[in-house]
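The excerpt is restricted to a subset of chains, each kept in its original location.
Should a chain be cited, it is by its letter among A, B and C, assigned in written order, with residues numbered from 1 in that chain.
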């Protein structure tokens, strides 16, 4: 297979380490500070009755939270995936594993992705870089990724800027949409397409809907910045400066979400990119997301322990509930109808 | 009674201490900096003729100032209430006592609320958390609160977010509006409803007017932040972080005032939340308030002495008079007609 | 005379000292940073031909610059006035002396105002507080002030906020407009009305034009703040805090100028208040002023020497000329037609 990449595992390790040790946050904010809820002093609601029950792609969730696609392929990654999966199962969250390309190339590493045993009931996403479809991967490989982890759905991620910043990147994006279409038409599970932190625009969303994707994760700017991650990997100073230029690149999550929501009003949407607490989760839902993803915060918690992950989830859910109470929304569908006001902050 | 709470007194003591020792100001401003008066170089007015005389709920005031509901229930609180009452009487200000729930449960503490002897003539407000009506309190209990202090009117405060942040909070708000209606229809004194620092919205104001409240105190964001106060009380780090998220929550006082003014044009309004000087008092009146409340600043003065409270009042009234002079308004009703310009500050 | 004030001289000395030693600048900017000239890369103009020649109230000026009314009444003040007058004569600038109330009360101090000998040709303004007309001064007193210094015109200043901040202030402003009208109708010289740093509004300008003033100096906010000056004089901490509240009070010079220009399109206008260099002088003229005044900078220069004042004037005129060159305006009337663009600065 053309896309074979001997250094893949090494690179993945670098990525984890840099994400844990360096400041890789985007220069942009996620844009949610521009939206405020109106306080409701008379919620007419009992706090204990608030329900976070959600649905996504036909599966019921305990809360509309996604542990975003991150890792797999090395022993450390395997441990992280297990810790995340345990907690996802406990709270009924959705979860994605990191790109499974490593496991397709080195089947001996596939165990580090297999979290089904620990999370029999969750909504679980397989993950591959869409660009691999232009480097020899076929629908059959996607199917293998899904089956490997008994996933409910497949996520294909788009990351042109990250690939362009890597000297070794896979940057032949021509004709990719057609390949995505083929996967959508052929594979047995729903296909979700996402970015990795620079956002899906309205125009890209429309093209994706036309070829049959089941959902989109806008994965906007404001959180983990992959140009920063790549910058820290670079030996070459000049290339590092070029990477640094893109720290402010991308569509902030809130803006991507609003634009895509309007462009494809019927499609289920995931919001991710810089979401950091339950109050922001609530804003994303009010802006039209059905599921809200976080990566960086879960990685940092999982690097410590499952308990840490559980504590993080509790904290997010508590803040989400309190926000819902304070705006008078007793259920996730009710929260989706609460208006947000746009403010201009100085 | 279901709402009985043995730790109430302890909690109230914590609240006072934290308010006096910590920075509990909201992250938001009260919004008044966005409104400016136009200087009038030719006021056609004699400074000595400026009158602060006001009326509220049929009672005459020496100045349109309210010492907002704060305390009672402990010996320290009793001293503070007396100092505030003396000065209110001296200047003809309105005053509210803090929540009387403690005194209804522990009648032996009711003396700490009884300020009538020191303030025979002032407009005096009783105070209870509206939520107690959902935890067993009846109109009769409200009546007892009013009678206990020979109040002219009853304030019911709404504080859903504060209750939700307290692990021990009373958070069953469903059906509360109906209970408020019952009080309004039955009790002999006017009923005022207020928030405690996150603001009454236009929509909530409309619902309150429908059930018969006599006035609303918007009690907006920009001053004392109860999520911060609760944060300082928390042992649990995770809960404290959740509380901290809400430091920027709420409707800034100026915005709440403008919105409510427009929504219920006939209702007498009190503005409070982060008001700190006589120039801001003047702005609130020009934005439509009939009475302007302050809590934090009066607490800090009263913790020292009555003289300190008197000095604070003198300072507020002087700044209010000078502002009125500088815009050419000789009376409070005249001030209410002075236009404010909205500016966008960077 | 009712307004007799034994401490006047003392106060005037305090004022000078505070202006020279403390930071008395307004919290507001003069607003001119919101207006920008468009650079003209092809001025079609010879720099050496640029003419600053102006006219005001029928008198020809070497440049449209006014040394604003400041001082007189003490020996130090007399020296400052002489230094300013010498330079005004040399460059053909206009000049005002400070309030002559002191000299009307203590004729022995009138020499400190008499600058005609040093400045035989300049446009010279007498100065009195308009409010004195409500404290016993008559047209005859105004005439004495004009004659005392052989002035070409009389400036009456309005300073209600300053008077209100002074415990000893003259604050009976009722009926003042009528008295100003009487002066305008009776006295032989043109009458100019000005503020002292909080600005004349459109509404006040219209009333002044109706009673016959010959010109207005908007004297807006953004420069010397008299509430700050008074604050530094105060013993009483509470009064000082009240004064400090007004550091952000007033109509910024640029906004006052624009509003008054529009309200009274025919009236000659002076702009002053926080003007600090020749580029700002040019902006004021493009916004509609015929003459541009500065006080603080001239005071600081004159406290040193005439040479210092001369250097300041040279610097202002050079910057004014270079600005005119860079926008392609060869004369002051041409500069008045150059459009300014309004920008929003963050």
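Descriptive notes on the structure:
We adopt the following convention: a residue touches a chain if its C-beta (ideal position, glycine included) is under 8 Å from a C-beta of that chain, and two chains touch if they have at least 3 such contacts.
Fair warning: this is a prediction, and the values are worked out from it, not measured in the lab.
Summary of assembly composition: all chains derive from one sequence, 3 are present in place, and the complete complex in the structure file consists of 4 copies.
In the analysis below, only the chains that are shown with their structure count from here on.
Chain contacts in this assembly form an open path, with each chain touching only its neighbours along a single line. Taking the mean of each chain's C-alpha atoms, the chain whose centre lies closest to the overall C-alpha mean is B.
Mean C-alpha position of chain A lies 45 Å from that of chain B.
Per-chain Cα centroids separate chain A from chain C by 63 Å. For chain B, the set of residues touching two or more other chains reads 344, 346.
Note for the complex: chain A touches chain B at residues 38-49, 277-279, 311, 314-315, 318-319, 321-322, 325-326, 344, 346. Interface residues of chain C facing chain B in the complex, by the touch rule stated above, are 158, 160-161, 163-165, 169, 171-177, 195, 198-201, 203-204, 207-208, 221, 238-239, 241-242, 245-246, 249-251, 344-346.
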